[in-house]
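So, chain A:
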Amino acid sequence: QGKKDSVVMGMTLEPPGLDPTNAAAAAIAEVTLYNIYETLTKINEDGSVSPLLAESWTASPDLKTYTFKLRKGVKFQNGEAFDSAAVKFSFERNAAANSTNKDKSLFQAIEKIDAPDANTIALTMKNSEPNLPFLLGQASASIVEPKSAATNVTQPVGTGPYQLGAWAKGSSLTLNKWADYRNASAIKLSKVTIRFISDPAAQAAALLSGDVDAFPRIATRVVAQFKADPRFTVLIGGSKAKTIVAINEKKKPLDDVRVRRAILAAIDRKAMIDGAAEGFGTPIGSFYTPGSLGYVDTTGINPYDPEKAKKLLAEAGVTTPLELSLKLPPPPYARQGGEILAAQLAKVGINAKIENVEWAQWLSQVFAPNGPHNYDLTIVSHVEPFDLVKLTEPDFYLGYNSEAFNALYKQIVSTPDEAGRAKLLGDAQKMLATDAVAGFLFQPQWPTVINKKLKGVWKEVPQFENDFSAWSWE
Partner candidate 1 sequence: MSAQLSTPLDAPVAARPVPARTFWSRALRHHSFVLGGALSLLVVASALLSLVWTPWSPYEIDIAAKLRPPSAAHWLGTDSFGRDIVSLLLAGARSTILVGIIAVSIGLSFGVCLGLIASAKRGWTEEIIMRFSDFTFAFPAVLSAIMLAAVAGPGMVTSIIAIGIFQIPTLTRLTRGSANAIWAREFVLAARASGKGAFRITIEHVLPNILSILIVQATIQFALAILAEAALSYLGLGTQPPQPSWGRMLNDAQTMLFQSPMLAVYPGAAIAVAVLGLNLLGDGLRDLLDPRLARER
Partner candidate 2 sequence: MTAAPLLDVKDLEQRYTLPRESLLRPPGQVRALNGVSVQVQAGKSLGIVGESGSGKSTFARVVMALERPTAGEVTLLGRDLNRISPEELRRARRDFQMVFQDPYGSLDPRQTIARIVAEPLTVLDDADRTTFRARVAAVLKQVGLRDADMDKYPHEFSGGQRQRIAIARALITQPKLIVADEPVSALDVSVQAQVLNLMQDLQEQFGLSYILISHDLAVVDYLCDEVAVMYLGRVVEQGRPEDLFERCAHPYTRALLDAVPRARAGGGRRRRGAQAIASQSAAATGCPYVVRCPLGDQHCREVPPLLRRVGEEHLAACHKAEAVMALPQAAVEG
Partner candidate 3 sequence: MTMADPATLIEVDNLGVRLNTSRGPAQAVRGVSFTLKRGETLGLVGESGCGKSVTALSLMGLLPESAVVTGSIKLDGHELARLPDADYCKLRGNRISMIFQEPMTALNPMHTIGHQVAEPLRRHKKYSAAQARKEAIALLDRVGLPDPAKRIDAYPHQFSGGQRQRVTIAMALACEPDLLIADEPTTALDVTIQGQILDLIADLVEERGMSMILISHDLGVIAENVQRMMVMYGGTVVESGPTDEVFRRMGHPYTQGLFRARPKLGARKGTQLTTISGTVPELADLPVGCAFGDRCPLVIDRCRAALPPMVEVGPGHVVRCIRTDVSMAATVGALSA
């Protein structure tokens, strides 16, 4: 049986379109990033940043100006040449007033874009931005071609190794190898079919019946059976995500740090990880993930201690049972975790009333920056890497708003040297833990189940993407 050169991959959600620069859905990136579109930099499996469309870059000492040297001889899939003008066009488009780019604020923070020649681009930021090379490796910074940009939603044109074949909406999408890719010979798979399967049982069935060969970020519920199955490999990757029990600090009595601590003390993280994520998670004590710069273990600050929880509640003068609403978005970690959370809180005298909501409701009622923040507790996973900044935003749904923390954060971003930053980051984590800003639960691990013979699939997934250029059949 000759060497297979095609693969079928399963994905939980279907992308709503194929332009990662004008819509936020992670699924868009999962299909397009590094496959159809490329970015200046590439974020690797271990989180490091390497050159992609930019061959190299330099940063000014104040971390405000970055100059990128672009790769020569690169062409877009429609035959247009890739140059600094395309980069300038892409970034300006993302910053435009009517832009719907999810990182619009990042691009609006660019003060000016210089393109001194076709192969050089210089970005000057309004504030210093130590993470810019990393940030420009994300899908929202994909480089598009000016003439085709408007139709990218349905007919994507990028510089990557794959082109869109067919897209049966709701069912599947195929990517075909682009023959004119600059490094075509290194690309092993000539066809990748992506099937959209959201139901966990169906995901498992599809793998078991051989309908799909790989399933990244499969539902944790179904993973156990594949571990024992010799036909499959299970890859457990860390993530930059943080699953938390968000507490609305604008509401009484949750504005009282003792009450928040009581909630945290009532939570058994281990049971949570087992019950909500089938054990696929690392406990965290703060809004920061293990393995990141300056990570410190803060899980000891608010340990599981139901007795202490009761005491804290009494101290705060809360009459039990305390009635709280618990709004749960659709993902299994939230729905399952919610049930466990409610059971755990019940033991210390907090009655959490579960309300299952859809994403749309969750977003508008709980999360929306200008929304009503109408909730007491919720469970959610923040998948964005390095997003401590959110906690400084005044209308963030947690309602933290701490002067001390904001000052600390400002100091972090303006500290250019890494060691110093690391230390400050440690302090920040401790501050969040001590303030019991939220019930920090765990850093989820994202399991990927693949056919044993499939190679090159990333184990770690620092962001949502599938780099098919590395995949091959044994």
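Selection rule: all candidates are chains of the complex that A comes from, given by their letters.
Note that in this section contacts are C-beta pairs under 8 Å (C-beta built on N, C-alpha and C of every residue); 3 or more make two chains touch, one makes a residue touch a chain; residues count from 1.
If you're wondering where the values come from, they're calculated on a predicted model, not measured in any experiment.
Touch with chain A in this complex holds for only one of 1, 2 or 3, which is 1. On chain A, the positions that touch candidate 1 within their shared complex are 199-201, 204-205, 208, 219, 221-222, 224-225, 271, 274-275, 330, 332, 335-336, 338-340, 342-344, 346, 354-358, 360-361.
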